[in-house]
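All protein chains but one are shown in place.
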Amino acid sequence: MINLWAYLGISFILFICGIMVMIARKNIIALLLGVELILNAAALNFAAYTKFSNGNLDGHIMSLFIIIIAAAESAVGLGIVIRFFQLRESIHIDDASTLQN
Amino acid sequence: MFSNTLFLLSAVLTVAGALMVVYTKNLMHACIYLLASFFGIAGLYACLGADFLAATQLVVYAGGVIILMLFAIMLTGGTGNKVNRYGLEKIPAMGNKKTYFTAGFTAIVSALILVKITMSAMSGNPAVANLTNEPTVERLGTILATDHILAFEISSVLLLGALVGAAVISRPRKEIHD
Partner (left out) sequence: MDYTITTVAPIVLLPFFAFVINVFLAKRVPIAAVALSTLAIFGSFIYALRIFLDFQNVYAVGYHIHKVFTWFDLSAGEHLFKVNMGIYIDNMTATMLLMVTAVATLIHVFSTWYMHDDERFARFFVYMSLFTSAMLGLVLSDNLLSVFIFWELMGFCSYSLIGFYYEKEGAGNASMKAFMTTRVGDVFFLMGILIIWIIVGNTTFVDIYAAIGAGKFGGVFTSFGIGLPIATIAALCIFAGTMGKSAQFPIHVWLPDAMFGPTPCSALIHAATMVAAGVYLSLRMYPLMEAGHILTFIAYIGAITAFGAATIALIQTDIKAVLAYSTISQLGYMVIGIGVGSYNASFMHLITHAVFKACLFLSAGSVIHSIHCQEMPQMGGLRKKLPYTFFAMLLCCFAIAGVPFFSGFVSKDRILGDALLMAMENKAFIPVALLGFGGALLTAFYMFRMLFLTFFGEPRDHHIYDHAHEEHIGWNSNIPLLILSVFTLGLFYSGSFTGQGEVNLFGSKYEWFQTLIHKPEASHLEHFAHYEKEDFGTTDTRDKVELPKAAYDANHGLSEEAAHHVHFVHKIGAILSIFIAFAGIFLAYSMYITKKLDPNWWATTFSGWRKALQNKYYFDDLYIGKIIQKGLLPFNNLLAKFDSGIYDRYVVDGTAVLNRWAYNISRWFDNNVVDSGMVDGTGASVRLMNVVLRTIQSGKVQLYIIVLVVVLASYVLTLRF
């Protein structure tokens, strides 16, 4: 019952949810939530393949780096969000559609 | 039996959390649901025998990213501004039917992509785990410090850059208002 398909299915659902969050929400922080979901789906896939395929730990390493990158990305992304909010009094994604003021 | 139970619980938590993130209209709630989903993912890691990854997931996401998100939400929330600068009514921050429809369409398309890819990759019988659940921390550390030392160092630089960059970006600059 608990085979690779189960894990892939879960990560599939996570990915689709992330996509939907990214498209449906207009709040920048919500978009970041979606990104986190997508990244986690990928990381979960790596770990699952490690378990069910060859057993060496390179997949774990990849997952680890994905987590690292996700952390860095969310830090910078939230910094940008806060800065953007200071400038525009808004974190609506459609307000961020121009390059200049 | 225990691992099956753990897997089921974790899977349910993960999927439910993710779906609730999509569904809920409250950003704060969405964040909490995401936290739940991350807990579930940590459980899945544990089921996969990736103990170090599970711990990292908990520490980094639950302890770091979600807290950051909550802080950001609290720092930026509270604007009742419903119109943009051209005076047009904005789409609500958490979406409406139209955006959900678009999102559903995009999700279907990307699901098709994934299915197309995974179907060809998974045509055979999925392999069965033959690993015992032994601790991976020591092996992981060895690999990180030997084979992947370059990536390790680069990621440390990346983290430092992200740290400094986040601090610089979010620092208030008065001259822009002048």
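So that you can tell them apart, the chains are marked A and B in the order they are listed, and the count of residues begins at 1 in each.
Definition applied: a contact is a pair of C-beta atoms (placed from the backbone, for glycine too) under 8 Å apart; a residue touches a chain by one contact, two chains touch by 3 or more.
Fair warning: this is a prediction, and the values are worked out from it, not measured in the lab.
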Worksheet, complete the sentence: Where B:12, B:28 or B:112 are the choices, the one touching the absent chain is B:112
Practice prompt. Determine and list the chain A residues touching the chain excluded from the picture.
Written response: 19, 22-23, 26, 31, 93-94, 96-99
Discussion item. Just checking the interface: what residues of chain B touch the absent partner chain?
Written reply: 102, 106, 109-110, 112-113, 116-117, 120
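By our rule, only the chains that are shown with their structure count from here on.
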Worksheet item: Between chain A and chain B, what is the separation of their C-alpha centroids in Å?
Response: 4
Worksheet item: Can you list the chain A residues touching chain B in their complex?
Response: 1-8, 10, 12-27, 29-30, 32-34, 36-37, 40, 43-44, 47-48, 50-53, 55, 57-58, 60-61, 63-65, 67-76, 78-83, 85-87, 89-92, 94-95
Worksheet item: Given the complex with chain A, which residues does chain B contribute to the contact?
Response: 3-4, 7, 11, 14-15, 18-19, 21-22, 27, 30-31, 34, 37-38, 41, 44-45, 47-50, 52-53, 56-57, 60-61, 64-65, 68-69, 71-73, 75-76, 79, 81, 84-85, 90-95, 99-100, 102-104, 106-107, 110-111, 114, 118, 122, 126-131, 136, 139-140, 143-144, 148, 151, 155, 158-159, 161-163, 165-167, 169-170, 172, 176
